[in-house]
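All protein chains of the complex are present and in place, except for one that has been dropped.
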Amino acid sequence: MNKEDNVKYSDKVMAEEKQALNGGEPNEKTQAGAEKSELDWLDEDIPVQEESAQEQENAQTSNAGTKKRKKRQNPNIRDGVRYNKKGEVAIFQPFTVKDIVFLAIIGAAALITSAVMPLVAQVPIFGLPQLVTGLQMSIFPTIGLMKVRKAGSVFIVAVLVSVLELFMAPAMGVTSLISALIIELLNIAIFKGYRKDIACFVSGMLINPMTLPFYYLYCLAFDTNSIFFKAAGDSPWVAVGISAAVLAVCALGAGLGILISREIRKAGLMKK
Amino acid sequence: MKAVYMENVRFAYDKDAWVLNGVDFTAEYGKITLLSGMSGDGKSTLLSIICGIIPNMTPGTLEGKTYVAGKDVREMKTSEISRQVGCVLQNAELQIVQAIVEDEVAFGCENLAMPQEMIEKRVKAACAMMEIDPSLKTRTLSGGQKQRLITAATLAMGQKIIILDEPLANLDKEGTHTLMTALRRLTDRGYCVIVTEHRLDMVLPYVDEVWNISKGKVKKVEDKQAYLISRAEIITDSCKPPQNPSELLRITGVKKAFAKREILKGIDLTVYRGERLLILGQNGCGKTTLSRIIARLERADEGKIEQFIDKKLGTRRASRRWFKEVGVVYQNPNYQLFMPTVRKEIEFGAESKEYADEIIDMFDLHSLETRHPQSLSEGQKRRVSIAAVAASRPKLLLLDEPTVGQDYAGLQRLVDVLGKIHVRDNNTMITVTHDLRPARALCDRAVLIEGGKVAKEGGKELVDQYFLS
Partner (left out) sequence: MTDRFHAKNPVYPLFGFFAAILIFAAGLATAKHTDGLWYLLAVWLWFLLFGYWRSCLVIIPFAAVFSGIFAGITYASSGELPATLAAVSRCVAVCLAVLPGLSLPAVKLTRNLSQLHVPRAVTLGMMIVLSFAPLLGREIKRIREAMRTRGAGSLLNPKVFYRALLVPFAARLVNISDTLSLSVETRGFCTGKAAYTVYHPVKLTVRDVLFLLGITAGSVAIIVWCFI
């Protein structure tokens, strides 16, 4: 409740400023008695004014709290980079619209190139879906990391993509969310973000293989009758072998991702 | 108060490379202002400053004063500017996020936190103004419809300053008229509209003020007509049409439909060996489709194309060998460039290093040789893609809008080079273009496509007739 009002308050301030600024200028229709035309919707209520009138009531209730909050808002962000108390660059950087859009596009690219996934996921061979999608699921996320370079990027891609997966293959969606979380934690523990290329490489490489353990559990839980699962279930070495293959494919993909990013950065496309 | 006021503005993406160098520019409420200039001259940069993209989203060094709606842009956040300035960017297709037209139009209104009933009214009105059905699915729209959709999405937000960057790119004459009269109605109500467009002849009748941008400076143009004439200087050529040529392609009864919409309704056309054929027509008339069918990138639904280039090339298959004989230059050069340097790009298709050198010489690419093709400006990319395709010495060269983004001097050089190659290799060239400047010089024979058929055939006089009437 409180939060919401705070938000609207800042908007209200903005709106008022603008109103003062516009006062009487072309925003208002100046010719009195001008004919009503079908374009009147444009002049009737300018969104800013409308909004301010609406918000005024909402904002009144929690004025004091808002001001406090406003002051506290992001004192440590300079030029879009957040610093911690010691003045070092913080691990968690704020995401811009640009970052989100790029990660979403990356997600779309990974998704469209692995469109066979929901079908393959039902084929009861352990690790097959990971093997089939390993390359694209490592190349594109790595490129995303190389451009955005902010902790949490892997998780965001996972969230965006898994919402779709949840509907197509629920188990897959959940697994990819959990494994993305694990990858982020690992990254923070070891590299403290994605400033180094090697951090991008490691996380990009792990995205797909990280789902294998969960997939293994899933296999055990639901399908022990099928011969394919028996192969994986009875002899752990089969599972290990497939996992190694998946890891190799993903390492290759992540490596390619790094190479590609470096090349397009050279071409001047990776500019922030 | 001026809607936009700029005084001595300088901007550089990288240090000291000033894209804009001392710009004084104003735009007023109640007027349509045209900003004209070649791509690479800083048009888009200037617009980016006005709508807050620079310096909020694209960093760089910005100097001088810029006031939008009476306020210094540097003191405004992007979200604040977006309430004052509506911005219709290029490449409409890449900006559509929603599945249904009305949702896309509502998107901006939602962001401005308008109440629901207001959004509803605005969506309806904006769609009516842009003549687009709000219940359509965005994915099934044509290029022109997408452009109108994105325009409607901005108009619905109701900012008083509206910027349109090349809004006519996908519109035909009627579409242009719809858009420009809509904008006129807005300015009559006190809006400020700023438009950039390189096809001057299309927009000049509708605009109030013209500013020319060139080499980082902006000047107000007083005499519109004289300006149009100065901009439309016709490039000449020295090539002669071939004498008694034999047939190269015989196109009979070619039909093509996309999603039940018939684009080509039976094209009959013969292309002769060694000629330069120009294909004219409105946007969306099927010029590009026809050239793609000729290039075997698309299959015709009906009809056939016989080729007399080489018997081994058969009638249908677009083999590697086919593309060795038939060079295709895309409208968008971004797709065709893939090597890490310009030099390698040219060498890729060239028969020998020496020939690559020659081509680099001819196209004046020495200074760009080591650059990454993707790092070039659009105009440069286009030059490189033409050079790279020409390097493989195709017998038939298909050029789709090869001259967009080239300034006069660049254009003259390009036409000369194409002419030289044409004479030396005796190749056949088919060009599709909107650009009236080089049209005459790229043409021995012209055909006009209208209503899905070849409506007229003729020589250079057809070009004059088409562009100047």
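Letters A and B name the chains as they come in the text, with residue numbers starting at 1 for each one.
Just so it is clear, a contact is a pair of C-beta atoms (placed from the backbone, for glycine too) under 8 Å apart; a residue touches a chain by one contact, two chains touch by 3 or more.
The shown structure was predicted, so the numbers you read here are calculated from the model rather than taken from an experiment.
Asks: Sort through A:81, A:163, A:190 or A:217 and give me the one touching the missing partner chain.
Replies: A:163
Asks: Sort through B:3, B:87 or B:441 and give me the one touching the missing partner chain.
Replies: For the chain that is not drawn, the touching residue is B:87.
Asks: Of the residues B:98, B:212, B:252 or B:341, I need the one that contacts the missing chain.
Replies: Considering all chains, including the one not shown, the answer is B:98.
Asks: Of the residues B:38, B:141 or B:295, which one touches the chain left out of the display?
Replies: Looking across B:38, B:141 or B:295, the contact with the absent chain belongs to B:295.
Asks: Take the complete complex as the reference. Which residues in chain B touch the chain that isn't displayed?
Replies: Spelled out for chain B, the touching residues are 51-53, 57, 78-79, 82-83, 85-87, 89-91, 93-100, 102-103, 106-116, 119-120, 123, 137-139, 150, 153-154, 157, 295, 297, 318, 320, 323-324, 327-328, 330, 334-339, 348-349, 374, 388-389, 392.
Asks: So which bits of chain A touch the chain we can't see?
Replies: Residues 3, 6-8, 11, 51, 55, 94-98, 100-109, 111-113, 115, 122, 124, 139-140, 143, 147, 156, 159-161, 163-164, 166-171, 222-223, 225-228, 256, 259-261, 263-264, 267, 269-270 of chain A touch the chain absent from view.
Operating definition for what follows: only the chains that are shown with their structure count from here on.
Asks: State the interface residues of chain B toward chain A in the complex, per the touch definition above.
Replies: The contact residues of chain B facing chain A are 1, 3, 29-30, 57, 59, 69-71, 80, 83-84, 109, 112-115, 118, 121-122, 125, 128-129, 157-158, 160, 185-186, 189-192, 340, 372-375.
Asks: Touching chain B in the complex: which residues of chain A?
Replies: Checking each residue of chain A against chain B gives 11, 14, 18, 21-22, 25-27, 29-30, 38-39, 41-43, 45-48, 50-51, 54, 96, 98, 263-264, 266-269, 272.
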